[in-house]
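Have a look at the structure below, then the notes.
One protein chain omitted, others in place.
== chain A ==
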Amino acid sequence: MNAAAASATVANSSFYSQTQCRLSSDLRGSIPFSKVKRFLFLNDVHPRKSGLVLVPRAADGKDSNEGGDEVEKQQRVMQQPPVSLSLDDVNPVGLGRRSRQLFDEVWRKFSGLGQISRTIRSDDQEALDALLVREGPMCEFAIPGAQNTTVLVVGATSRIGRIVVRKLMLRGYSVKALVRRADQEVVDLLPRSVEIVVGDVGDPTTVKAAVEGCNKIIYCATARSAITGDLFRVDHRGVYNLTKAFQDHNNKLAQSRAGKSSKSKLLISKFKSESSLHGWEVRQGTYFQDVLATKYDGGMDAKFEFTENGDAVFSGYVFNRGGYVELSKKLSLPLGYTLDRYEGLVLSVGGNGRSYVLILEAGPSADPSQSRLYFSRISTKVGFCRVRVPFSSFRPVKPDDPVLDPFLVHTLTIRFEPRRQKPVEVNATMQQDLRSFKLILEYIKALPTGQETDFVLVSCSGLGIEPSRREQVLKAKRAGEDSLRRSGLGYTIVRPGPLQEEPGGQRALIFDQGNRISQGISCADVADICVKALHDTTARNKSFDVCYEYIAEDGRELYELVAHLPDKANNYLTPALSVLEKNT
C-alpha cells in the first residue's frame, strides 16, 4: 500500500501544481487562498478514497492466491490503474467528455424515439454487429457447409462465371478464380476476396496449381471462337486437364491418408502377374436349353491366360446360337470393406472393342440358393479404355427381383455373347467375325461413393449455334463431357439453351434429357443451377438440358415436362432432377 500512497501523493502534487497554474492563469490569482485550499482538500480526498476501494480487492487476491510473488505482481497490477484512474476522474477535460458521452447516448436514444425507422449509424457498433449476425453468415443466402468449401470457378469472367462467382461469395464460399490474364479490368470485375489464379485450361501445369486446395469445381469457360484449335483446347482438353488435375489432387490427399480416405478407390482385382489370375474361372453356357438348336453349331471356346507381354487376356469365340462364355470370380474384399460404400465399378480394359455383359450375383453369402443375378451391358473400344459401370445401372435378371444392394454382392462375372455386337467402325473393312473376342484386363476397382457433385460443367445444348459450326462445337463439348464422365469425379453437366443476358428467377424452367428443348435461358438462372447443384445429392452424376418453359407443339407433347420456378424459398432443383436419369 505504500507504493500506492506514494504515487497518489505524487499525482496529487502534480495535480496541485496543475490546478494552481490553471487557476492563476484563468482567474489571475484573484481567488482567495482559502478557496484554493478547500478545493485542494476535496481533491485530496479522492485518491485516498479510491485507495480504500482498492484494499478489499487486493485482499481478495491475497486470499485466493498463495504464491507470494504472484501477490506482489498482482498488487502492482492492481495498484497502477486506480492511480491513473484517479487522475482521469478529476481531469476536467475527461469529465467533460464523459458527461458529454453520457448525454449524447441519452439524447440519441431520446431523439431516436422520434424516428419511424432507424438507419444504421457507423458508430452504432453493437447494432451493426447484431445486424451482421442476422445478415452476415445467417442470412437468407447462407448455406451450411459453404464456409469450409473452396470452389474453383474456371472461366470466372465469362457471362455465367461472373454471376457464379458473386453467388458463391454471397453464400459464404471461398472462391478461387482461374483466369487467363489478371488485368486490372479482370481484377475489378471479380470480388476482392476472390483468389485469382492466372493460367490457361489448355496448360496442365497451371491447372495443377489452380486445383490446389479446392473442394469443388465449376467449369464455365468456353472457347471464344469456333476455330477447331480453340474448341479442342478449351472445351475438350480443358475439361480433361481440369478433371485429371483434380483427381490427382484428390488422389494425393487420399495417398496421404494411406488409401483409407473416402476418396480412394477399392481395388478388386489387379491383373499384373500369373498368380493374379487365380480364382477366376472360365465357363460356357447357352441361353437355349433345347437340344435341337445345337445341331448346326460350330461350338465355342474361351481361355483366360497371362501372356508373355504381361497382359491378362480373356479371349475366344462363340459360334453357337444363344451361346456365351464367361469369366467369373467370387469376390474377396479386404476386411471391413463392403461394396455399399462404393458407387460402381471401373474396369481398365483393352481388346478388340466388343461389348460384354457384367453380371453381379448378390445374396446372403451363407445361402447360395437365394442369390439373385443383376446385369449391365458395357461396351469397350479398340485399344485400351476405362469403363465406368455404376451399380445403379444393373438391372435384375428376373424383373420381379428387388434392385441391387451392393452390400450383398459376392460374385462378379464378365460374359461375352455374340448377340447384339455392333460392328467396330474403325476396322469395318476387315470384316471381323463378331463372334470372336479378345479382352485384355488391367484392373477392376470399385469407385468411391460421394453424396455431392465435385465438378459442375456448363456445356451447351447446341441450339443457337450457327449450323455450319454446330457439329464442330458439339463434338468438342461432347468430348469434354465424356472425359468428365470417365474421370470418376461426381459430375453435373448442365446444357443450357441459348444464353440470354437478363436477370434470373423470372420464368419457370424445364429440365430435360435428350436434346428436346427449344428455348433460351438467362445466364443468371444457369449460374443459380450451378451453385445449387454443388450440394444437391440428386444432381450428382447427371447431365441435363435446361431452358425456359414453353408450350409444346401439338403432337409432340409425348413426355411430361415439369416446370419449376426458381426462387429463394423453394428448392426447385431437387424435385426437378430427381425424375431424371442418373449417369447420363
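In the analysis below, a residue touches a chain if its C-beta (ideal position, glycine included) is under 8 Å from a C-beta of that chain, and two chains touch if they have at least 3 such contacts; residues count from 1.
What we mean here is this: contacts and distances are computed from a predicted model.
Out of "Anaphase-promoting complex subunit 2", "NmrA-like domain-containing protein", "Splicing factor 3B subunit 3" or "DNA-directed RNA polymerases I and III subunit RPAC2", flag the one the UniProt entry gives for the chain missing from this complex.
Options "Anaphase-promoting complex subunit 2", "NmrA-like domain-containing protein", "Splicing factor 3B subunit 3" or "DNA-directed RNA polymerases I and III subunit RPAC2" narrow down to "NmrA-like domain-containing protein" for the missing chain.
Of the residues A:154, A:190 or A:510, which one touches the chain left out of the display?
Once the missing chain is taken into account, the touching residue is A:190.
Among A:165, A:266 or A:362, single out the residue that touches the unshown chain.
Per the contact definition at the top, the residue touching the missing chain is A:165.
Even though one chain is hidden, which residues of chain A still touch it in the full complex?
With respect to the unshown chain, the touching residues of chain A are 61, 64-65, 74, 109-122, 124, 126-128, 130-131, 133-135, 138-141, 162-163, 165-167, 169-170, 188, 190-193, 501-506, 522-525, 527, 568-569.
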